[in-house]
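Below is the structure I would like to discuss, written out as structure tokens.
Only one protein chain is missing from this complex, and each of the others stays in its spot.
Each chain gets a letter, A and B, in the order it is written, and its residues are counted from 1.
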Amino acid sequence: MTSDLPVLLAAVSILSAVHLAFQARHVGWSRMKHKIMPPTVTGPPEFERTFRAHQNSVESYSIFLVVLWISGIFFNEVLAAFGGLLYIVGREMYFTGYIRESKKRLPGFYLVLCALLFLTVMATVGIIQSFLDKYLNIRLL
Amino acid sequence: MTSDLPVLLAAVSILSAVHLAFQARHVGWSRMKHKIMPPTVTGPPEFERTFRAHQNSVESYSIFLVVLWISGIFFNEVLAAFGGLLYIVGREMYFTGYIRESKKRLPGFYLVLCALLFLTVMATVGIIQSFLDKYLNIRLL
Partner (left out) sequence: MTSDLPVLLAAVSILSAVHLAFQARHVGWSRMKHKIMPPTVTGPPEFERTFRAHQNSVESYSIFLVVLWISGIFFNEVLAAFGGLLYIVGREMYFTGYIRESKKRLPGFYLVLCALLFLTVMATVGIIQSFLDKYLNIRLL
């Protein structure tokens, strides 16, 4: 019944969602550590870096989901799931690096960019193939 | 034609999207009430609580959509839709509580957490079942 569902995309999505929720939790711990009560979002540099690191993950998360699922469904599920894992690793490096020092967010940032670019290229190729097939009856390869 | 589509998940998603848009509108009303022109995001405590309450909804909304749809498609649509309604109720309690007083956001926060946990557990079980079936040909139950 469910054997044709894209279970790898679903698994990577759940993993990324739990990872993002964990980063939100981390901001809560940083609030307690530095005694910063909501709704305040300013404070010691370490708190502000933690807060912004999480915000940056939130800002790109919907973009990630769009390119993950479209590349997985229109191009190749295994490659998309692999790109999704790279993205999650990059997000983790970004977050833990940023908390220590602003500059240390950069290696994770570049890995996140690479993963998103990889997924976007696959998604675009898949859409072009699918569009040509559906509307112009042209089958590449 | 459309009779096999997950209409309950779609209905809960639209409801949650309209609810989130309504919270954004509420921030706009709070701007007018307190005469705070964009792009300013600081001001009297009530405005800052309203602003942060909406931000918090935005931060978790993509996570919610991921666990709602994956639990609904890979596990059980009716249970997922029920969990989705719980989430929306929790978000409403969080928002209206937070606007009055920071501490009053907590009951809604715990309901939101319960709903997300419920959906995440269902999604995870559904993914494991589907993975075993698809890649290892093992059918549980």
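In this section, a contact is a pair of C-beta atoms (placed from the backbone, for glycine too) under 8 Å apart; a residue touches a chain by one contact, two chains touch by 3 or more.
In this text, all values refer to a predicted model and were calculated from it rather than measured experimentally.
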So that we can see where the missing chain sits, which residues of chain A does it touch?
45, 48-49, 51-53, 58-60, 62-63, 66-67, 70, 73-74, 98, 102, 105, 116, 120, 123-124, 126-127, 129-131, 133-135
Across the whole complex, list the residues on chain B that are touched by the chain not included here.
2-5, 7, 10-11, 13-14, 16-18, 20-21, 24, 37-41, 54-55, 58, 61-62, 65
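Keep in mind that, in the parts below, only the chains that are shown with their structure count from here on.
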If chain A and chain B share one sequence, what is the angle of the rotation that overlays their CA atoms, in steps of 5 degrees?
120
Per the centroid of Cα atoms for each chain, what is the distance between chain A and chain B, given in Å?
18
